[in-house]
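Below is the structure I would like to discuss, written out as C-alpha cells.
Of the protein chains in this complex, all but one are displayed in their positions.
Which chain is which? They are A and B, in the order written, and residues in each are numbered from 1.
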Amino acid sequence: MSAKSGKLYHGTAWYPELWDEAVILHDIARMKEAGINVVRIGEFAWSTMEPSEGEINVSLFADIITRLHDEGIDTVMCTPTATPPIWLTHRHPERLHVDERGVLMGHGSRQHICTNNAAFRERAARITEAIASKLGRLPGLIGWQLDNEFKAHVAACHCENCLLLWQGWLEQCYGTIEALNEAWGAAIWSQQYERFDQVPHPGPTPFLHNSSMQTAHRLFSMAGIAQFADEQAAIIRRFSDAPITHNSSIAFHVDNERLFEHLDFASFDTYASAENYAAYLINCDLFRNYKPGRGYWLMETSPSYSGSLQSAAVPHPQGYVAAESVAAYALGAEAFCYWHWRQHRSGCEQPHGSVLSAWGQPTVGWMNVLEVEQARRALEPLLLASQPAKAEVALVYSDRAKTFMATEPLKGMNYRGLMTSYYARLLAMGIHRDVAPEGIDLQGRKMLLTPFLPYVSEAFIRKAITFVEQGGTWIIGPFTGGRTEEHTIPTDAALGKLEALGGVEACFSYPLDGSGAIGEAFGIQAPLGMWSTVFELRGASSVGTIIDGLTPGYSFLTEHRIGDGLLVMLGAMPTGEEGDAMLRAMFDHYASRAGATLRVDATSGTLVAPRVEADGRQLWAIVNMDGRGGTVTVPDGTVDAFTGELIAAGSLAVERYAYRVVRLPLVD
Amino acid sequence: MSAKSGKLYHGTAWYPELWDEAVILHDIARMKEAGINVVRIGEFAWSTMEPSEGEINVSLFADIITRLHDEGIDTVMCTPTATPPIWLTHRHPERLHVDERGVLMGHGSRQHICTNNAAFRERAARITEAIASKLGRLPGLIGWQLDNEFKAHVAACHCENCLLLWQGWLEQCYGTIEALNEAWGAAIWSQQYERFDQVPHPGPTPFLHNSSMQTAHRLFSMAGIAQFADEQAAIIRRFSDAPITHNSSIAFHVDNERLFEHLDFASFDTYASAENYAAYLINCDLFRNYKPGRGYWLMETSPSYSGSLQSAAVPHPQGYVAAESVAAYALGAEAFCYWHWRQHRSGCEQPHGSVLSAWGQPTVGWMNVLEVEQARRALEPLLLASQPAKAEVALVYSDRAKTFMATEPLKGMNYRGLMTSYYARLLAMGIHRDVAPEGIDLQGRKMLLTPFLPYVSEAFIRKAITFVEQGGTWIIGPFTGGRTEEHTIPTDAALGKLEALGGVEACFSYPLDGSGAIGEAFGIQAPLGMWSTVFELRGASSVGTIIDGLTPGYSFLTEHRIGDGLLVMLGAMPTGEEGDAMLRAMFDHYASRAGATLRVDATSGTLVAPRVEADGRQLWAIVNMDGRGGTVTVPDGTVDAFTGELIAAGSLAVERYAYRVVRLPLVD
Partner (left out) sequence: MSAKSGKLYHGTAWYPELWDEAVILHDIARMKEAGINVVRIGEFAWSTMEPSEGEINVSLFADIITRLHDEGIDTVMCTPTATPPIWLTHRHPERLHVDERGVLMGHGSRQHICTNNAAFRERAARITEAIASKLGRLPGLIGWQLDNEFKAHVAACHCENCLLLWQGWLEQCYGTIEALNEAWGAAIWSQQYERFDQVPHPGPTPFLHNSSMQTAHRLFSMAGIAQFADEQAAIIRRFSDAPITHNSSIAFHVDNERLFEHLDFASFDTYASAENYAAYLINCDLFRNYKPGRGYWLMETSPSYSGSLQSAAVPHPQGYVAAESVAAYALGAEAFCYWHWRQHRSGCEQPHGSVLSAWGQPTVGWMNVLEVEQARRALEPLLLASQPAKAEVALVYSDRAKTFMATEPLKGMNYRGLMTSYYARLLAMGIHRDVAPEGIDLQGRKMLLTPFLPYVSEAFIRKAITFVEQGGTWIIGPFTGGRTEEHTIPTDAALGKLEALGGVEACFSYPLDGSGAIGEAFGIQAPLGMWSTVFELRGASSVGTIIDGLTPGYSFLTEHRIGDGLLVMLGAMPTGEEGDAMLRAMFDHYASRAGATLRVDATSGTLVAPRVEADGRQLWAIVNMDGRGGTVTVPDGTVDAFTGELIAAGSLAVERYAYRVVRLPLVD
C-alpha cells in the first residue's frame, strides 16, 4: 500500500455508527487537526448493518468512506463477524462457543459464537459479501480487516459440532485410528480409541490429558480460525482489490504464520506498558516478517492507557507514544493506529484511553497524537525512500512452539514471556534482529536462534543445516528439540537428529532448577535452570561446562563445525544476573564470529533501526525508548538525515523519548 | 418501641426449637442472670413449623413467647423464609437459585431458593400468615424480623423464571426495546436487541458485559428482594401491630434505602474485628439514618468471635464488646443483640461464638455480656431522656453507588472499603457525622460529603444545590458524577451538570495511579491516585493544584460560591500518608468554614457521641474503642452525667474500652 499511497499512515479506529451527525462532523474535523490520514471502521457493527436477519444496509459506511475520502482520509473497512447480532444466537445454543469446562458463552460481549458453526459461517459470508460488494470499489477504501482479534478471549471451542469437526480433522490427519493411537502413544492409561467418533474434546478430567491430544486440539482450533479467515478473504476478493489483513497479536490463540499465509499484509494490536517496551518492539520485529517485503500495520495501540470496567492501566509518560511511533515506522510499519478515536459512552470499555473523550474534548492522549503526527511528517520522506535492513541475526518465534508449551508448561513456563525476555537481550545489545516464524528465509542471515522450540521439524532442520553449511551459525536451545511433531518424546535420542548434527550425545535430560547446577562459559560462572539436556561430545567442542550439581563435567554448551558454519547447542538456561551476562557473552561471541555487522553501540534503552536507501546507504533511525535518554556511537562521516549536517563521530546523545535519523557514509 | 417499652434492649438470637425442655429452662434462667430482656426466635424454623407441606403448627413459638413474657423478656419473632424445607425444593429444580455461572444451588444450607419464584412466594406467604395470625397479638411480641440476611450469600438469581421477570422489568423501565438499546448504547458490539424476550441474564461470556446491563441487572435483583419484603410485611400487618424490620448489612446485595422504605425500623448485623472498629461504627452512624427519628437495632453481633466450619475469628479483647454496646446505644440503638445465645451443636456454625456453650456453660463471651448489661443499666435513664444529636456533617452512603462500582471496579475498587476508610477519617477527627442514604434530609446540615458516587441523580443535585444556596458546603468527589443513571458516560461534559454548577470544566478524566501526579493543597503535597478529573476554572477558585505528572497546572480541588454556600469539587484521591493529611486538612478547613460545631477534640480511638436532652443540653457519651485509652477535651462547666460532679475543664481521660457520660453546660 505504501507504494501506492506514498505515505506513512497515522490512523485510528472509529465507530461512527454509535454517534450522531454532529459528532461525526466534529470528529472528522478533529482528525484532520490531528493529522489522521486513515480510519478503520465497521468492526463490531453487524447489528447496525443487519438489525434483523437478512435486512442488510451498509450505506452508512459507504457514506462515511466517501466523506472521509473527500477530506483526504483513507479507510480500512472491517467485517463485523466478531460480534454476531442477537438474532444469530437467540434460541440457538448450539451455535454458541463452549469453553473447556463445557460452559456455553452467551450474547452480550463478543466472540461468543462458535466460528466453526455452519449457520454462523453462512451469515458471516452473507454480511461480508454485502459489505464487499457495496464498498469494495469505493475510492477511499484502501484495505480490509477481517473480524477483530481472533481468539483473543476464547481458545478452542468444545461444542458438539466442533467435536465432529475435530474427529474429522483427526481422521484426515491420521487416516486410521490405529495410526492415531500409535502417534499419541494412546495405549498409555488405556486411552486408545476404536473409532474416530470416540475421540472426545480435551474436556474436564480428574488429571491431565494426553499431551499429543492437547497439542493436536490446539492446532485444530488454530487451523479452523485460519480457514475461516481464508474463506472470508476469498469473498472480499471477488469484489475488491484492496489488500486484506487481520489485527492479530502474539497473545491470542492463533498461529499467525498460518493465519497470514493467505492474507495480504500483517498487522497487530499491542498495549504493552512503557516500562515493558521490549514487549512492544518484539511485535515490530516479528510482524515485519509475516509478509516479508510488505510493510506491517500497528493496527491498535492506546494513545495513552488501556482500560475496561475491570482494569485501568498506567497512562504512558509524555513522549512515549511518539517514541513508539518512530520505532514502529522505522522498523517497517506502514501505519501507526490508535484504539480508539472517541471514548465509548457505553459497553465495557468506557475506561479505555482514546484521542477524544465521550464528550468530544481532547484527552491526555491528544498531545501524544500531535507529537506522533509531527514525527510522522518528518520521517515520511526518509522512510518512504528506504527499507528496513534485513537482519543478519534471526530469532524464530513459533506459535506452534507456544502451543507445545501451553500443553506442557512444567512450572508455569510461558512461551511469550520467555521469548520476550530472550529478545530483550539482543535488543539491549544493539544487535539488529528479525523475529520470524518457522518459514523464515535464511538467505543473507548470519546467526539463527531457535530457543524454546520443543519440536523442530525435518523441513526446518534441512533449511537450517543448509544455512550452516553455507557459513551460518545456528544456536539451538535452550529447551529445543526434545519433542516430536506429535508431542511425544523421541525414542532414538533426547533431541532426535539434532544430536548427531550437533556432534553431541545428550546424556541426561532433566530439570535443573534447584539442583545446584552451575555452568561455566566465556569465563563466567552462572546457575543453570530450566528443563535441560547435558552433553557428551561426539565431535563437537565444549564451550560451556557444568561444574557443580548432579552432572558435573558434562557440557551444556557446545559448538560443532558443519561446512563453513557452526552449530551451537545450548542445553540449559543460565539464570540470574550471571546467567544474563553469560547469555550476552554468548550472543556477543557468536555474532562477532558470524560476522554480524548490523550492530550498534548504544545504551540499552535506545533503539537503532537500520534502514537501507536506494543507493545502498544506511539510515539509522534512533529513538530513546526507556525515557532515560541515551547515546549511540556513530561512525566518522555520519550526517543528520534531516539537515545533512555532519555529526561528530563518537557518542551521539538522544534525549528522553527523542529520536534522530542519521545517514551513514557508504561502505563497501 | 423504646417510647413504648421505656427501655434499652439487650438481646440475643435463640433457637429453642433445637433443644429440649431442660435446656430451654436452663437458658431462660441464664438469660435473666445476664440481663437479656429481648429474644429473637423463629428464624430458620420453617421445617419445625411445617414439617410436611401444609401441616403447620407454630404453638411451640407461641408457648416460648408467652413463657419469656412471663419472665419479663420480650420477643422479636422472625419469619423463617431464608431456609425453605426440603419439600419445597425436592424434585423442583426450577425453584432453585441459579448463580451467574448457571450453577443450581441445592438444599442443605440456606438461601438456595429463588426468592422470585411464585411457588416459593405462595408458601412463604402461607407460613408467614400462619405465624402472624397465631402470634401477632401475643403480649410479649414486640417486633418482627423478616427472613434473615437477605442476599448475604447470593446475588442476582439467573434462573429461567427470573429471566422472564427481568425482561418484564426492563419493558416496564424502558417501554420500548429501542429505548433500551439507546439507553444502554447497545449498538456497541452489536449488542442491540429486537425484542425484550431476547435480553439474557448477564451470564457467562468471553469478555465483559455491557455496564448498563450489569448495573440494571443488579438493581432488578435488589428491587425483587425489596418487593418480597414488602409483600411479607403486608401479610404481617394484617395480624399484628408490632413493628417490622430486617437484619440487613452493608455487605449484602441489597439496596438498604429501598429495603427499609416500607419497613418500620432498621437493623443490621456486623461482625467487624476490634481493630477495625470504624467498620463497626459506620453501621451505627448509617442505620440510624434509614428510618430517621426511630432507633435502630444492632440485631446480631458476636459476644466474642464469629466462626464457621471454615473460619474462626480472633476473640474480642476483654472490654471491647461493652464498648461496642455503649457506642451503639449512644449513637441511637434501641437494642444490642447477640448472635447467639447457645452454641449450635450441629450445622455449619458450631465454631461461632455464643453466650453459652452447647453444653450450657458460660463461654469466654459471658463476661462481656455481663459488662454490657452493667453499661446498659447505667446508660438507660440518660439515653431514654435524650436523642442523638443531628449531625451537621453528612456523608452519603449509597447502595446504588456500590452497585455501579460492582459493575466497574477498575483495579479492584471496593465501595464499602473506600467509604469505611473515608468515614474513618471523620471519626478520628472527632467530627460528629451522619452517614445517610441518598434520600437524606439536609435540613440543619452544614457540610455534605458525596465521595465515590458515580451517578448523582437530578433530584439529589436539586436538593444539594438548595442546601448550598442556603449556606451549606457540598464536597463532591473523588470519583463522583462521571456516570449517567444508565451507567454510560455523559456526552456533554465529564461530570455532566456538576461542572457548570461547580464553576469548572473537567478537562481530563483519566487514571492517575502510577502516572506521577502530585497535588498541592492546604500547604501539603501528596501523590494523587484513582480515576480522576482535573479542572480548569470557569468561575470557581482552585484550592488544590497538580504540580507534577501528565497534567501539571490543572486544578484537582476547587471551590465555588453558590448563594450562601460553597460547592467544592475534589477530582482526585490524595494517597499515602501525605494524602491522608491533605484530606484531613480539607475536612478541617471546610468543617470550620461551614461552622460545624459538633466536633470534639479527642484522641483518635475515642468516640464521642453527642446527644441532646429535652432541655437542649448536650450529653456526650464517650467511649474508648481502640483499647489504648484516650482523652477528650471538655469545656468549662461539664459535669459527670451519672454523679452530677463537676469535671475539670480540659483533658478528660478515658481508660481502655471505658466510657463516661458527661453533661455540657447549656449554651445558646
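Quick note on the criterion: contacts are C-beta pairs under 8 Å (C-beta built on N, C-alpha and C of every residue); 3 or more make two chains touch, one makes a residue touch a chain.
A quick note: this is a predicted structure, and the numbers were derived from the prediction, not measured.
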Of B:H97, B:R288, B:K390 or B:R483, the residue in touch with the unshown chain: B:H97
Per the whole complex, from B:P315, B:P454 or B:P478 the residue touching the absent chain is B:P315
So which of A:H209, A:R593 or A:R656 would be touching the chain we can't see? A:H209
Looking beyond the chains shown, say which of A:P16, A:P84 or A:G185 touches the absent one. A:G185
Where the complex has a chain not shown, which of B:T12, B:T48, B:S267 or B:S325 is the residue touching it? B:T48
In the complete assembly, which of B:G35, B:P292 or B:P351 touches the absent chain? B:P351
Spell out the interface residues on chain B facing the chain that's missing from view. 15, 17-18, 44-48, 51-52, 80, 83-87, 90, 97, 99, 103-112, 153-154, 304-305, 307-315, 317-318, 343-348, 350-351, 353, 357-361, 363-364
Touching the absent chain: which residues on chain A qualify? 101-102, 184-194, 198, 200-214, 407-411, 486, 488-494, 507-511, 513-516, 531, 550-551
